[in-house]
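Data first, discussion second: the structure below is written as structure tokens.
Removed from the display is one protein chain of the complex; every other protein chain stays in position.
And then subunit A:
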């Protein structure tokens, strides 16, 4: 438990935090239960200043605690709860704890049990997540524990039951852990709506947010409680010991595996107690783990952990870590959050960190002692990432953090919340509107927008009022009520704002049903033929077939596997990092970069140009039978993606037959059948703006945005396993709905939601315009005979977006003809000579 509570022996080294610290444990009326005080004393432990401060702030309606990772902030959040519950608490739910990860909920339960059991307090702590059994869930609703640890999705489900008012009537405190992470997504928006609901059910409810270091604490406080929220800042601790990992070999020109660094990484693992080796994607983690294992001659115990692995697999790794049996874990964002999984004393980040704030939080993982500096090493996977790593190191040393403010709460989430509220029971629209305004992201919600959302959930909100007889919600006695009570079950099945790509479970094939290994994307599974091999959970398995929507595999040692494509999060590099990279480009020489990277940049300077602030570099070159165009806008992934969409549209208009494009945080690369001789004409902001609305109509990003919004808002149901089995003829693509709405109901709420979201988040047109205006008369066009050194890594980017225009029509026709020719197939029933089959 040294992870949560500081040993008094180390206290002297610590700087005083911003919070009041008292030498005794008498806390202005807020006493810890004597058994707990005694227990702490016997262990020789005392509280961190911010933990004490949280006890002082216990009665505040809302408190945001900002503390570095490993600062014992979770226990700080629970201190007032333990104090209030005391040694013999009355029954009933007192504190609700919410975390973004279900693994975290289970881990907190383990960690809370140490002081509770140690001090022999009669406090019941239980977790409730997607992994909790049905029996357990039913029992929890009938007889809630004192402290319930759960996730936003499980809370949404709990609140959708008619007995929610009874369960939460006596709730005193709600603790939102890692609120900085939740606030970055729709999960946070949904959670704040749920907290507003809880506040109605339990008017005295006090809100506590626990956050890692963030760039804008007041904004986060507004998010948690728009009326008033106190902010407590814990001591940020000593500066981290962070550097690039020195390797004998240089990183490769391209690629993202970082396999060249394996000997150096193994040496580091051998010299530390426990090392976390972070990767940005699950596929990279799998590949790296496999390669690492082949070179692990010292047989160091190393495991792999990521979100696509079966729950049993992950649980085994987690407990081995807690037990100190592992020297290293290769992991992804699945270990980003939460309290420590053991004595981690080194973090290795493989691949560009993409975001300084996240890097700082990851570094904090290597911090089993609050006041010791965290140690981290960065391993760029290729030469471009070297520059980004250097930029990130400099940013960490300067203590600058990145972050872009999010707009107001999205309406698709609001629609879902309204449906969930109706599932719990009839509601009054005025009351619900007033309640929703108390949620941070919706504090400025306009009544017409709210009414449009109610209208959508009730009637579909169509200009053609086709469903008056079959409304989903009916107004009865002034309250909105489900017309058909069975709809509640459908609403519950579709709760949540996380939209997964369709995945299939992977199992070892044997007579007994087989051990579950994890899951792969359905699109990946469909590319497999029996005999193909892929990596999952660090093992090579052979694909045998798909049975009952499960991928059946057998273990196959020692062959070259195909790679499993997982749907892991793809981080976008922050603007701050992009700007720093751009500034590094401008250095006359690069003594702060490794020689190999300096050479590479010099080569780019020689063959083409280096992108510069305020200028736009465009390169064209042929490669592999296609004409390419690369624009180095450094505007961030979303804006670069939008630029790709707009430019390909203009190319389509000019008959340049674009086929697709790929966008990174720095550049957009377009390829097509014809060369672009004068790219500047494509970039006129006026033309682009004119085309924008038209373009919004038909592109793939918009369709994906629409699909996500439609699932969240409850227009289309999630594809769960059962439904998928029941027959595909019944389900059809959401693209059809998008096209139909655009054609017949262009002002529909969901199209507005899609457009809004596209403008700010996924599309970020404002930044495209900004970038183009800034660089309008400063465009450098280089027509090159080959791929430029800087463009090279673009070829390895995933997430290529096809352009569905004349280019693809041409290609499809060619491909169809090629396949027909290859097959030697002609018309299968030539006139007159048709051989009749046996009837």
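The rule is simple: a contact is a pair of C-beta atoms (placed from the backbone, for glycine too) under 8 Å apart; a residue touches a chain by one contact, two chains touch by 3 or more; residues count from 1.
Here is the rule we go by: contacts and distances are computed from a predicted model.
**Q** Can you pick, from "ABC transporter permease", "Putative phosphoesterase", "N-methylglutamate dehydrogenase subunit A" or "Spore germination protein", the UniProt name of the chain not shown?
**A** "Putative phosphoesterase"
**Q** Tell me which of A:117, A:163, A:653 or A:809 is the one touching the absent chain.
**A** A:809
**Q** Of the residues A:110, A:273, A:316 or A:483, which one touches the chain left out of the display?
**A** The single option touching the absent chain is A:483.
**Q** Using the definition of touch stated at the top, determine which of A:91, A:162 or A:530 touches the missing chain.
**A** A:530
**Q** Since one chain has been left out of the picture, which residues of subunit A touch it in the full complex?
**A** Touching the missing chain: residues 459-460, 462, 464, 466-467, 470-472, 483-484, 486-487, 490, 523, 526, 529-530, 545, 714-717, 728-733, 736-737, 740-741, 743-745, 748, 802, 804, 808-809, 811-813, 815-817, 819-832, 834-837, 839.
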